[in-house]
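The complex appears here without one of its protein chains, the remainder shown in place.
The block that comes next holds chain A.
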Amino acid sequence: MSGSSNLVTMKKVVQQLRFEASINRVKVSQAAADLQQFCIQNALQDPLLTGVSSSTNPFRPQKVCSFL
(Lines give C-alpha, C1' and ligand atoms only; values in the text may rest on other atoms or scores of the structure.)
Protein backbone atom coordinates (compact mmCIF):
# COMPACT_ATOMS: atom_id res chain seq x y z
CA MET A 1 0.00 0.00 0.00
CA SER A 2 1.58 3.28 -1.05
CA GLY A 3 0.31 4.89 2.18
CA SER A 4 2.54 2.78 4.39
CA SER A 5 5.67 3.30 2.27
CA ASN A 6 5.03 7.07 2.43
CA LEU A 7 4.90 6.63 6.18
CA VAL A 8 8.24 4.83 6.26
CA THR A 9 9.82 7.56 4.14
CA MET A 10 8.36 10.35 6.29
CA LYS A 11 9.57 8.64 9.47
CA LYS A 12 13.09 8.53 8.02
CA VAL A 13 12.90 12.22 7.03
CA VAL A 14 11.77 13.23 10.53
CA GLN A 15 14.44 11.04 12.15
CA GLN A 16 17.13 12.64 9.99
CA LEU A 17 15.85 16.16 10.76
CA ARG A 18 15.77 15.43 14.50
CA PHE A 19 19.39 14.28 14.27
CA GLU A 20 20.50 17.34 12.28
CA ALA A 21 18.65 19.72 14.63
CA SER A 22 20.45 18.27 17.64
CA ILE A 23 24.07 18.83 16.57
CA ASN A 24 26.24 21.37 18.38
CA ARG A 25 27.07 24.49 16.45
CA VAL A 26 29.50 27.35 16.98
CA LYS A 27 29.04 31.00 16.12
CA VAL A 28 30.19 32.11 12.68
CA SER A 29 32.54 34.64 14.32
CA GLN A 30 34.33 31.78 16.08
CA ALA A 31 34.36 29.50 13.01
CA ALA A 32 35.57 32.34 10.75
CA ALA A 33 38.34 33.27 13.20
CA ASP A 34 39.56 29.66 13.15
CA LEU A 35 39.54 29.48 9.34
CA GLN A 36 41.51 32.72 9.21
CA GLN A 37 43.96 31.49 11.84
CA PHE A 38 44.64 28.33 9.82
CA CYS A 39 45.33 30.39 6.66
CA ILE A 40 47.74 32.68 8.45
CA GLN A 41 49.58 29.89 10.24
CA ASN A 42 50.14 28.01 6.99
CA ALA A 43 50.66 30.92 4.61
CA LEU A 44 54.43 30.63 4.44
CA GLN A 45 54.23 26.94 3.52
CA ASP A 46 51.87 27.64 0.61
CA PRO A 47 53.97 27.81 -2.59
CA LEU A 48 51.15 29.06 -4.82
CA LEU A 49 50.41 31.84 -2.32
CA THR A 50 53.94 33.02 -1.65
CA GLY A 51 55.13 32.52 -5.21
CA VAL A 52 58.05 30.19 -4.54
CA SER A 53 61.05 31.05 -6.63
CA SER A 54 62.00 29.13 -9.74
CA SER A 55 64.89 27.41 -8.04
CA THR A 56 62.60 25.50 -5.69
CA ASN A 57 59.47 25.01 -7.79
CA PRO A 58 60.00 22.07 -10.14
CA PHE A 59 57.41 23.39 -12.57
CA ARG A 60 58.52 26.97 -12.83
CA PRO A 61 61.82 26.85 -14.64
CA GLN A 62 61.24 26.42 -18.33
CA LYS A 63 63.59 23.87 -19.81
CA VAL A 64 66.26 25.64 -21.70
CA CYS A 65 68.55 23.73 -24.03
CA SER A 66 71.36 25.59 -25.60
CA PHE A 67 73.54 24.08 -28.26
CA LEU A 68 76.92 25.62 -28.36
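Going forward, a residue touches a chain if its C-beta (ideal position, glycine included) is under 8 Å from a C-beta of that chain, and two chains touch if they have at least 3 such contacts; residues count from 1.
Everything that follows uses one rule, which is that contacts and distances are computed from a predicted model.
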* Structure fact -> From "Tubulin delta chain", "Major facilitator superfamily (MFS) profile domain-containing protein", "Adrenocorticotropic hormone receptor" or "Guanine nucleotide binding protein (G protein), beta 5a", the UniProt protein name for the chain not displayed is "Guanine nucleotide binding protein (G protein), beta 5a"
* List the chain A residues touching the unshown chain? -> 3-4, 6-7, 10-11, 13-14, 16-21, 23, 25-36, 38-43, 45-49, 51-52, 57-60, 62
